[in-house]
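All protein chains of the complex are present and in place, except for one that has been dropped.
So, subunit A:
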């Protein structure tokens, strides 16, 4: 897999008020993928997403809506047979974040709805945030589109080794238990930030490819013709896979 960035539009949810429907100014992409950042307050979800989309810290406030998202365009190359390079897809990534509502009430199903992959984050300098990963995991399993959605576990703030409370072994064991990848990242330095998101995207794309293959088989049988792929529509079908 190889991912290159082709553009970084700095859109925020504020531009889409008041409708839930997100209108894209530029519809030139093959897949729209929605990712959700989850984890305790203060683990660095927002700065992580800022780092991934803008490659810098940005303390700008979005005050008009309770949920915020960042966007980024990437190119996803599929692997062809025999390791040859396959097709290149333009992927429009939406990375969703909360505004801290989870401090006031628990997050509802509506929040998880439509997300295709999850960045489950904790703070390497907070044992409590690591212990809460289990709670987030069960919330995810209960509310996501299916019981085993694509997730990466992220231990953030790896740039603060002297304040570290969670060791790598512990975290890796937990990730292995859930069968998900684990990354230690730093939103401050950028360490592993891209790699974590790209790994998640790869999992999602692989899952979709499997669905597409199945769909194409049945399409061929029915004499149908699958046109342009829409990640959003695919995601709805994913549960049936």
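The rule is short, and it goes like this: contacts are C-beta pairs under 8 Å (C-beta built on N, C-alpha and C of every residue); 3 or more make two chains touch, one makes a residue touch a chain; residues count from 1.
Heads up, the rule we're going with is that contacts and distances are computed from a predicted model.
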Name the absent chain as its UniProt record does, using one of the following: "Nuclear transport factor 2", "TBC1 domain family member 19", "Trafficking protein particle complex subunit 6B" or "GPI transamidase subunit PIG-U".
"Nuclear transport factor 2"
Residue among A:52, A:89 or A:111 that touches the chain left out of view
A:111
Pick out the residues on subunit A that sit against the missing chain.
18-20, 40-42, 46, 61-63, 65-68, 99-101, 103-105, 108-111, 113
